[in-house]
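The other protein chains are all here in position, but one chain of the complex has been omitted.
Should a chain be cited, it is by its letter among A, B, C, D, E and F, assigned in written order, with residues numbered from 1 in that chain.
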Amino acid sequence: MSAERKTKTIPDWKREEVDDIVGMLDSYESVGIVNIAGIPSRQLQDMRRELHGSAELRVSRNTLLKRALAEADLDVLSEHVHGQVGIIGTNDNPFGLFKTLEASKTPAPIGAGEIAPNDIVIPEGDTGVDPGPFVGDLQQAGAAARIMDGSIQVTEDSTVLEAGEEVSQVLANVLTELGIEPKEVGLDLRGVYSDGVVFSPEELEIDVDEYRADIESAVAGARNLSVNAVYPTAQTAGILLGKASGEAKALGIHAAIESPDLADDLVAKADAQLRALAVAIDDEEALPEELRDIEVPE
Amino acid sequence: MEYVYAALILHETGEELNEDNLTAVLESAGADVEESRVKALVAALEDVDIEEAVAEAAAVPAGG
Amino acid sequence: MEYVYAALILHETGEELNEDNLTAVLESAGADVEESRVKALVAALEDVDIEEAVAEAAAVPAGG
Amino acid sequence: MEYVYAALILHETGEELNEDNLTAVLESAGADVEESRVKALVAALEDVDIEEAVAEAAAVPAGG
Amino acid sequence: MEYVYAALILHETGEELNEDNLTAVLESAGADVEESRVKALVAALEDVDIEEAVAEAAAVPAGG
Amino acid sequence: MEYVYAALILHETGEELNEDNLTAVLESAGADVEESRVKALVAALEDVDIEEAVAEAAAVPAGG
Partner (left out) sequence: MEYVYAALILHETGEELNEDNLTAVLESAGADVEESRVKALVAALEDVDIEEAVAEAAAVPAGG
């Protein structure tokens, strides 16, 4: 079924809508499909406003989205169009888009019967709730709780539900009472197309700490190479000088070279040897007063 | 690590750390550049203070 | 340090560590390449096992 | 390391740390002097306070 | 320390560690060479494995 | 302390560590030698591996 024929069979408003979406798809470097299920429309408006300038969000009927994707040669994204979704476009790169969307997510309460998206933990600490039946609710929900100092306290971080499990009525009540909002609500990226490649959200999640660690180890490795290969740079010349002078000093002390620069160290070394030998001598009578009872260094 | 080294070169020369520049450095070294890795690196480095990471690396001897 | 990074990129990509390649990498990063420093680097690395030299911790002055 | 040792000798004797003096010291010791390495060393040491670098190393305990 | 540095240079270049060579290196660096110190240095280093003594410096943990 | 240093000298020169030798060294340095202390030291060192004991001190960082 060619787009040509379809064009003639759909009403004008749909035609315009599709053309609009195609225009949007064409105007961005990266376009993706986001899941918007469960986001109240007011919050969706807020998010759209927040994204303004970095990304554009558009919601339409799924049939029209699919048609637009087909016309823009983006069929590869069609598989993500199901349920309540939107199209997002940006000139940022997909990793940046993912980061932006994750950052815009807000915590939300979870209700009874919902599936936990991640482990739910009730943290250790004073709940601030007066002693009463709530301590029993906490315990029933799986938290280590007791009454202490006139209030209900959670005695250790307690994982009360694991990701994928269903929230019970008791737990939902407890979480509400404690103000714990375990859900992250926001635009959930299902897939992004950019420069010929479709990225899944898993691929887009960047571990910044890992990159930081990589940089540090790259810098350290380069410095090592510079020093070990004796290729001085502005950053490593000082280290090389220090290394060379340390080597000279080690040689001088080892060989007991009579140099004014080493005299202090040689005297110190002789003294250290004297003390070391004294430590090895069991008979106190054999030692002068100052060398008795020397603590054996750890 | 060539991607990270490329980023560090650009950092030293003061050039912008963007996809085009990274790709250029890597290609000049004969690397098969994976666009997605370049993209990921650029995005990741937006959140990394390279100056600070370099200073920190300098303070600690690299593991032997 | 960009010269050292350039050497490390070439080492990673498996390209030969010679003056031309080093210069190409540095120029691609917008560096003002000094021929003598490139030459010195090639000379310094001639008999060096880069893998090993990178892994071996260099002495760091206190308070570095 | 002979290049670095040569720099330190000049520092100790109070002679200027330039290419000619470094080359002279190295040649007197029978070294095959590479001009580029001499140049690179002089350039790298330009902004380094040798006194300080040596003192810092001395603060680190020297092996016996 | 210039005497010790001079010894280390000769060790690196593989030249013999004798009075003449030490004196030549020190003079090339503009030092006022004291014959007795040169003699003493040669004597002190006679039975010393310089490689090993220097390696001891490397074995010292680098300050943080 | 001079008694113990005298023992260390004899250890270095390879002379036997006996009462006569210790006394000779101490007297050469102008010390008033106490026979009983010399005896006690010789006896005490009989069971000591001086090389080993001293080597431990070598691990002691020399003050900078």
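Following the convention adopted for this analysis, contacts are C-beta pairs under 8 Å (C-beta built on N, C-alpha and C of every residue); 3 or more make two chains touch, one makes a residue touch a chain.
Being a predicted model, the structure only gives us computed values, none of them experimental.
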To test your reading of the contact rule: which positions on chain F touch the chain that is missing from view? 1-2, 5-6, 8-10, 12-15, 21, 24-31, 56-57, 59-63
Quickly run down the residues of chain E that touch the omitted chain. 35-37, 39-41, 43-44
Those residues of chain A that touch the unshown chain are 256, 258-260, 262-264, 266-275, 297-298
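As a convention for this text, only the chains that are shown with their structure count from here on.
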Computed over C-alpha atoms, the centroid farthest from that of chain A is that of chain F
Between chain C and chain E, what distance separates the C-alpha centroids? Give it in angstrom. 30
Taking each chain's centre as the mean of its CA atoms, chain A sits from chain D at a distance in Å of 45
Separation of the C-alpha centres, chain B versus chain F, in whole Å, is 61
Which chain F residues reach two or more other chains? 57-58, 60-63
Would you mind listing the residues of chain A that make contact with two or more other chains? 218-219, 221-224, 230-231, 233-236, 238-239, 242-250, 253-254, 265, 269, 272
